[in-house]
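The complex is shown incomplete by one protein chain, all other protein chains being positioned as in the whole.
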Amino acid sequence: MDFILGRLSFDSLPKELITQGGAISIVIGGILVVAALIYFKKVGWLWKNWFTTLDAKKIGIMYIAIAVLMLARGAADALMIRAQQALASGDAHGIVSSDTFQQVVSAHGTIMIFFVAMGLMFGLINLVLPLMIGARDVAFPFLNSVSFWLFAAGMILINVSLIVGGFSPGGWLGYPPLTELAYSPGPGVDYWIWALQIAGIGSLLSGINFLVTILKKRAPGMALMKMPIFAWSVLVTTILIIFAFPILTATLGMLGLDRLMGMHFFTATQGGNPMLYINLIWAWGHPEVYILVLPAFGIFSEVVATFSQKRLFGYKTMVGALFAIMILSFIVWLHHFFTMGAGADVNAFFGIMTMVIAIPTGVKVFNWLFTMFGGRIRFKTPMLWFMCFVVTFTLGGLSGVLMAVPAIDFQVHNSLFLVAHFHNVIIGGALFGYFAGLMYWFPKIFGFTLNERIGKYATYCWLVGFLVAFLPLYALGLMGATRRLDHYDGPGWQMLFVIAGCGVLIICLGAALMVLQLIVSIWQRKKNIAGSDPWNGRTLEWSVPSPAPFYNFAITPTVTDRDNFWVEKQAALKHKSTAKLQYEAITLPKNSGVGVIIAAFAFMIGFGLIWHMWWLVVVGFVGVIVSVILRVSNDETEYMITAKHMEQYDKLYKLQEPTV
Amino acid sequence: MKKSIKIVLPILLVVGAIIAAATYFFQHYNVAVLNPQGDIARQERDLIVFTTVLGMAVVIPVFAMLGIFAWKFREGNHKANYRPEWDGNKYLEIVWWGIPCAIILVLSVVTWRTSHDLDPYKALSSDVKPLNVQVVALQWKWLFIYPDLGVASANLLEIPEKTPVNFTITADAPMNSFWIPSLGSQVYAMTGMSTQLHLIADHTGDYRGSSANISGKGFADMKFTARSTSMAEFHSWVGRVRKTSTTLDQSGYDALALPASLDTPMYYVVKDNDLYDRIVMKYMAPMTNGQDETQNNTNDKSTPSDHGNPGMMDMPGMEGM
Partner (left out) sequence: MSHHLAPAVETEAEIKEQLDTKSLGFWIYLMTDCVLFGALFATYIVLHTSTFGGATSHDLFNMPFVLLETMVLLVSTFVCGMAILAAHAGRKQLTLILLGATFLLGATFLGLELSEFSKLASEGHGWWASGFLSAFFTLVGTHGLHIAVGLLWIGVMSWQLYKRGFTPGVTRRLILFSLFWHFLDVVWIFIFTIVYLIGVA
């Protein structure tokens, strides 16, 4: 039995009521979904139209679906954290044990960063980037599918930990020696390592894919300096991914070797060096913060220009600022551990470098504001997200500059002040940006607009809830409350924790309103047909029909201006074009299930390594290798649509458009 | 104009409410970081206030511009000048590269100075002879050894007021962070390393201390009281501990180091001067002769505190030690 099951046994099932509830709800939810698919005979449809698709837009939708699902999971974790801390004052010990609480905190952070923020980011990039640069698809459509399914495999692995084995107690970055065998012998840390390793390799491959896409697949005439700023932000992000994620792969790999093979990279003794881990993980971790936030900056640049109905202010400066942030983000990692005992010179250097990042970031804010200046601003929901972002992100920037001063950091490091700060920039910066992007591009993908009124209420709830939830944490940090406490006895703390809990409830109301918004919008979709250009857009994606056809562009556009579509519209007002449309034959990738299969084998590798089922690891490795070989041996992976058929398709799509 | 009041008023109300709530809290509860009880904490509080005020030079204009621009250039306001092609102005851009640069320049100078002045490794200047305390983070409790006085305590740090305290800090547990917010700076406690921290208390009083870095199941119980007393009272405390407590030998220490929380403070007499160094060294090199090293190692004087910080030598970014 040991050979088959490794260290898996009945003891690995959850023991506390709350974790059992979580496990049961995941299992039942999963069974219900599968049953519904079989009952409605949708399995084949799902496989043919979605799982095997190589269309970037569909892959983007799947990324976003997973991210939203994981947002619900992460929010459930957040509610548990808030409930525990609202109750566990003095002699009370809250609703869960300290062990479970620490797992919940680690899961919350890990899931929100890797599977929500990264998922929304890659989802939106997949949806929009090829359209925006006038491309039919990404550079490597099959690789794109592999990336997505590795991401999905990592997501499933991390959620399996809820059912068997439990999760890492080591926080979202898993500092050793706590995460070494000596202190955490169970499978929890292994779940953390291998889920991130699998998803991380997916992200790395995506990074390569999108960089090549931007460099090689732009429409004719689109010089780099004519790209929309969102494309620039993705370019910079992919460069960051390419330089940062291999460090994560190496670091997680070494921690994994410590745990699997008894190595001594980061152990407390035998020559291991935990400080090395902390340096390495932040050499990835700090750029990661910018990987999350830069695409959001790009989205805001598009949103502000579109809804101000005006060109983006200071385009060249915006590009320069992106590159400045990119370079600086690699030389500030030490500010995450000023308190580790480095000398004053080192601390001061990294502190100053950190502040310097505030300069290009501040310049971006000013440029956005002056994009509004002289515009005709329409306050649609994406624009409201932008305004909320300016409020929260500026506050987060201020607390960030405070913490960049080493002598201040000595007093607030690892306190709830820090927790408030990074939620300030990640929710108020990245997440608000992705929400703006989702609501902005939704009509392009689905063909109808979202309900504005409910959307606005949701935005207000998020902003108010955010402030109520996180301003008390600043105060708590200054009162000496450290992060990840499962119980405490500080006088006056409980009141603030309760207020923060109320804030999270308001945020949840905002999330519920977003769900309602989606339902109502689907219900009324016939009334809200978007047309190709619902926002009076400026960039190429608004020139194709909505929903965007699977081939993106019937005729590859030629670009002459940064705001190409805007300029074309202005010209069309003056004289109508009479040129006959010239259709050409195009090639597109055939669907492929190999991405799903490779990810399934990768999942087996991960699960086998976690539970020491070595046979499963071998099966997984052989499976991955054989799948890759079969795929590369297949030279017929594309199909062609003739010019005549293209013309028919184009007419068909344009028929669906409402006449404006 | 009526509509603008409808927007501005709630914002003012919210900001007012936040300020009122913060003031209430500050008066009724101990906001430790902003209510310093020692010189280091006071300088750090002043730095927080200074940096916040400086930052306001950007935050307030941004908020004001956001509100004013959004109001003035709303779609319905046809009086405002619509300039859809206006996409840059060299002089304006120089202004907002310039202002943040100037602020960061000021802040950089302050950062450089304070990073050195408030370096946790820097000894405090004082006429009073400093007190040495060796801090050991255990699972999940703090051990304080007073090497010059031959006593030790767990989860209670007794110090005399107006006296510089020189902490040397290590761990026999996963990484922790040693933090007394009322007195100032925190520093990590790590296995096989000896970090340093210098603090001073201005008055007598009880201050909260805790670990700021997660270290396992009992992490939330890793809190202690830092008790600042008069010098006379401190000496009488040392006397009481010497008279009434058990001796902390190796086996006593091993029992204390077992993973468990500690409900009440413990007090010990310490005759073994090398306890702390041995805790540091056991992670750095193999133990040579098992149980008996207590006696044998006392001859071998190459202890870590003589050499500074073992384990730090190979770290990138650690040259400034």
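A and B label the chains in the order they appear, each numbered from 1.
Here, a contact is a pair of C-beta atoms (placed from the backbone, for glycine too) under 8 Å apart; a residue touches a chain by one contact, two chains touch by 3 or more.
Since the structure is predicted, the reported quantities are computational estimates derived from the model, not experimental observations.
Peer 1: Which listed residue (A:A92, A:I327 or A:I625) would be found touching the missing chain in the intact complex?
Peer 2: Looking across A:A92, A:I327 or A:I625, the contact with the absent chain belongs to A:I625.
Peer 1: Using the document's definition of touch, tell me which of A:I113, A:M254 or A:A548 contacts the absent chain.
Peer 2: Residue touching the chain left out of view: A:M254.
Peer 1: Which of these touches the unseen chain: A:S97, A:T269 or A:S543?
Peer 2: Checking the options A:S97, A:T269 or A:S543, the one contacting the hidden chain is A:T269.
Peer 1: I'm checking contacts with the chain that's been left out. Which of A:T19, A:N209, A:S308 or A:Q517 qualifies?
Peer 2: Checking each option in A:T19, A:N209, A:S308 or A:Q517, the one touching the absent chain turns out to be A:N209.
Peer 1: Please output the residues of chain A touching the missing chain, sorted low to high.
Peer 2: Contacting residues on chain A, toward the hidden partner: 139-140, 204, 207-209, 211-212, 215-217, 242-243, 245-247, 249-251, 253-254, 257-258, 261-265, 267, 269-273, 276, 280, 283, 550, 587, 625, 629, 632-633, 635-636, 638-642, 645.
Peer 1: Using the touch rule from the top, list residues of chain B that touch the missing partner.
Peer 2: Looking at chain B, the ones touching the missing chain are residues 284-286, 314-316.
Keep this in mind: only the chains that are shown with their structure count from here on.
Peer 1: Could you work out how far the Cα centre of chain A sits from that of chain B, in whole Å?
Peer 2: 33
Peer 1: Hey, which residues of chain B end up touching chain A in the complex?
Peer 2: Touching chain A from chain B are residues 18, 22, 25, 28-34, 41, 43-45, 47-48, 51-52, 55-56, 58-59, 62-63, 65-66, 69-70, 73-75, 80-89, 92-93, 96-97, 100-101, 104, 107-108, 110-112, 114-122, 174-175, 177, 179, 181-182, 184-188, 190-193, 195-196, 208, 210-220, 223, 282-283, 309, 311-312, 314-321.
Peer 1: Which chain A residues qualify as touching chain B in the complex?
Peer 2: 98-99, 102, 169-171, 175-178, 183, 268-269, 273-276, 279, 308-317, 334, 337, 339-348, 350-352, 355-356, 358-359, 362-363, 365-367, 369-370, 372-379, 387, 390-391, 394-395, 398, 401-402, 404-408, 410-415, 467, 471, 475, 477-480, 482-492, 496
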